[in-house]
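Note that this complex is displayed minus one protein chain, with the remaining chains in position.
The letters A, B and C name the chains in turn, as written, and every chain counts its residues from 1.
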Amino acid sequence: MSDARHKVLVITSGGDAPGMNAAVRAAVRMGVHLGLDMWGAHRGYHGVIDADIEPLTNRSVSNIIQRGGTVLHTARCPAFREKEGRDRAAAVLTENGFTGLIAIGGDGTFSGLIALDHHWDGLTVGVPGTVDNDLSGTDFTIGFDTAVNTALEAIDRIRDTAASHDRIFLVEVMGRHAGFIALAAGIAGGAEHILIPETPTDIEAIGRAITAGRTRGKTSQIVIVAEGDEAGGAFDVGEKLQDLIGSDYRVCVLGHVQRGGTPSAADRILATTLGAFAAETILDGVSGQMVGLVSGDRRRTPLTQAVGTRKTVDPYLVRLIGILSQ
Amino acid sequence: MSDARHKVLVITSGGDAPGMNAAVRAAVRMGVHLGLDMWGAHRGYHGVIDADIEPLTNRSVSNIIQRGGTVLHTARCPAFREKEGRDRAAAVLTENGFTGLIAIGGDGTFSGLIALDHHWDGLTVGVPGTVDNDLSGTDFTIGFDTAVNTALEAIDRIRDTAASHDRIFLVEVMGRHAGFIALAAGIAGGAEHILIPETPTDIEAIGRAITAGRTRGKTSQIVIVAEGDEAGGAFDVGEKLQDLIGSDYRVCVLGHVQRGGTPSAADRILATTLGAFAAETILDGVSGQMVGLVSGDRRRTPLTQAVGTRKTVDPYLVRLIGILSQ
Amino acid sequence: MSDARHKVLVITSGGDAPGMNAAVRAAVRMGVHLGLDMWGAHRGYHGVIDADIEPLTNRSVSNIIQRGGTVLHTARCPAFREKEGRDRAAAVLTENGFTGLIAIGGDGTFSGLIALDHHWDGLTVGVPGTVDNDLSGTDFTIGFDTAVNTALEAIDRIRDTAASHDRIFLVEVMGRHAGFIALAAGIAGGAEHILIPETPTDIEAIGRAITAGRTRGKTSQIVIVAEGDEAGGAFDVGEKLQDLIGSDYRVCVLGHVQRGGTPSAADRILATTLGAFAAETILDGVSGQMVGLVSGDRRRTPLTQAVGTRKTVDPYLVRLIGILSQ
Partner (left out) sequence: MSDARHKVLVITSGGDAPGMNAAVRAAVRMGVHLGLDMWGAHRGYHGVIDADIEPLTNRSVSNIIQRGGTVLHTARCPAFREKEGRDRAAAVLTENGFTGLIAIGGDGTFSGLIALDHHWDGLTVGVPGTVDNDLSGTDFTIGFDTAVNTALEAIDRIRDTAASHDRIFLVEVMGRHAGFIALAAGIAGGAEHILIPETPTDIEAIGRAITAGRTRGKTSQIVIVAEGDEAGGAFDVGEKLQDLIGSDYRVCVLGHVQRGGTPSAADRILATTLGAFAAETILDGVSGQMVGLVSGDRRRTPLTQAVGTRKTVDPYLVRLIGILSQ
């Protein structure tokens, strides 16, 4: 393998996102096709620091495209946030002859790549793998579509049972700092109210709207709450609404369910495209970039920009919430 | 319709259960086939008390077999727990010429039927429709299989993300008084621990087992908690385990998600069989019975026995939990 | 309603596409919000010709966002291809005071709209609703994402059973003139070969590749066939491959399964956005346009261009097929 054009390490890092395996598969197979020497580390930056690595071949990534989670495992790595940890990682990369590092993850993962750049002179490429969809430079992140569909299934099921009950149903979805999942699942599920961090939440106005909806004959009232909304989680919001309008409430907290599951077609195609493009990016000798897909076109965006520019929710969808939930 | 052999009212009552629509459809179509005059009331016993009724034809129940929820709507009816409410219901039934009442629901619904028997001399038939599976006289209740599969999907998704994290994942499922859903979903999901009301819960033993599992190299630890377990809900159990062994935990509370969704094949077949058999039971002039399916055979069990005899979880499955979650 | 700013008729036409109901709901509710008088016709252009129409309110479109098929029903209408039929339709529209027509469908539906323009002076708006994704002016058509996920589920299931058998598995998916579904489902499913109308199919090369894959130890070989591929359907291709390399083969023909089912989140959001935007387009007084979504932005494209410009499959994905299926 000494004549390979690059020796490349692949990691998955941060929270799991469905489609990470498809990205690993595509990066490895495209890398092999391009004559790169492909390796994987386990548990994200932990595996780099600990030199917990293995060579990856076309066979290694067989039959994983449809599987949730990540065969390389993922983890958050506090040690990597310290200079000492990054020095250690850089030493491992250099000692093992790596000239490229492909990291699949979210903003924390990319901040790690950016920081590593000061310690190591190999090529770094970020692949956007996070259910949160909060990265600039790509229409969607890997895992977002699956997470939204998972939340949507829950909303649909609750809708079946919500009719005719004098109750408010609250569904808490992921999103500490961003409302992408809440907004998408809520619009798709026809939710009456969607609480997201990006917009101010007026509990009293929601209470009045619920009461008005009942007067109009609405048979169900479903409220989607992004976990990071300033009004609190679903239990908090339910309690406040009960105090305001006296309605009983029921809560569903989806939690990590949204990080797992067989990835959707869109997530697999996105992951496949970006994984392959990441390997090509290494071959092109380009570094410090996130690969993304914008309106079907492959794009490279500086990691600093992908992390630093705030992606905003679609204001048209926000406007539709009130208009369509009549 | 004056020459119909019976005028029969169908209601769905209590908590929603997937498959209720399939039971309504089968009762109506078999009833029509047998020459009965079929009607439906809305919102369970409310609709009886309020005479909120409509005739049901073969067309009325078209294209509903696959739908979650119930087209007749369901509700709990406190008024029916009072003698006055039941008197009013009996008067409505008599005034409208009904000679049969088919009620699809759980133990509360059946207790209502039993109580009504003292006020009205028509024929009463219960159809077991509840996700809880806690009725004697039938292997399974309508809705149980779907609810278990819904809980199982959540467990599978969490399993994808649970690997390699130093975390405990807790999934809270339905079951205030019975652990059928928790046990079935937990066994099917390969959960490490299953907390049900029927068995004593020893949090300290669970903490020790989790620690031991980690030592053995187990990469995930999933705990299923029936909402009615004496140790509390999933958040309570998570907190206690964290105090004991210092592990971080993540919670999923499924809630009413388990009551909705497209019914499974098994639930539809069960509902279809029992709905049809309920109409035949009216024609046979039999009253005060619950229809059930035992090992593929249609059975009638006195409502008092269906409600009064405690159905127990399978001790073999309980024994398997510890053996199989190695 | 005489003071409504427009009286608008909504139809769904051509082959069913999951998400049509979400588009109808959004068009109606946004229309009501904008002060338009909203109506629906049944069975596409049939309902226009026959004046089979009904007013649509916010309540009419309750609880349909999640349902497959279309509550307005759809049909192909040969009569509308004749001048006489379109004259009749125009007369019905005029006599009933309609000033706008929103048609949800594919290229046949839009060709109808274009032709109607010579007979009627109302405003026409097309909403791209077809599983085929073969319309220019929008990144995706409503129904495509769901259809691809449906095909993908079938491929995943077959993959489970394909291991270790000395067999070729062929899956035939929709696409008479376009390979979008085949390409997307095949890439997402990790298919070994994908036969689409847009590219020449060399059966002998495929046979050699299958044999070579076996030699390399591949345990399964899945071939996706778009129904319109020039090599024939899945049975034809299977027969030819058997003749060439002597392998047994198994076929799955999905057919109309791909047109049904609960719409995916992406299809519902797309349908919701475009349905609402169609109503706004009427209010804006714009005619002869298809509404579409390009990289998240709402766009209007002349119907003639949407139908007349050939949308091409992504050549990068086509190139990936051979590279990734190692």
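Simple rule for what comes next: a residue touches a chain if its C-beta (ideal position, glycine included) is under 8 Å from a C-beta of that chain, and two chains touch if they have at least 3 such contacts.
Model, not experiment: these values are computed from the prediction.
Asker: When the whole complex is taken into account, which chains on show are touched by the absent chain?
Answerer: B, C
Asker: Among C:R59, C:R157, C:R208 or C:R319, choose the residue that contacts the chain missing from this document, as touch is defined above.
Answerer: C:R157
Asker: Which residue from C:A4, C:A51, C:A75 or C:A209 sits in contact with the chain not drawn here?
Answerer: Going through C:A4, C:A51, C:A75 or C:A209 one by one, C:A75 is the residue touching the chain not shown.
Asker: At which residues does subunit B meet the chain that is not included here?
Answerer: Counting over the whole complex, subunit B touches the hidden chain at residues 22, 25-26, 29-30, 32-33, 58-59, 62-63, 65-66, 139, 145, 148-149, 152, 156, 159, 163, 184-185, 187-190, 217, 219, 262, 264-266, 268-269, 272-273, 276, 294-296, 298, 314, 316-317, 320, 323-324, 326.
Asker: Contacts of subunit C with the missing chain: which residues?
Answerer: Interface residues of subunit C facing the absent chain: 15-16, 18, 42-43, 67-69, 73-75, 150, 153-154, 156-165, 169, 250-261.
The definition used in the following text is that only the chains that are shown with their structure count from here on.
Asker: Once you've mapped the touching chain pairs, tell me: line, ring, star, complete or other?
Answerer: Basically the chains just string along in a line.
Asker: Suppose chain centres are the mean of their C-alpha atoms. Which chain sits farthest from subunit A?
Answerer: It is B.
Asker: Please work out the Cα centroid separation of subunit A and subunit C, and write it as a whole number of Å.
Answerer: Result: the chain centres lie 28 Å from each other.
Asker: Using Cα averages as centroids, what's the distance between subunit A and subunit B in whole Å?
Answerer: 35
Asker: Residues touching two or more other chains, restricted to subunit C: which are they?
Answerer: none
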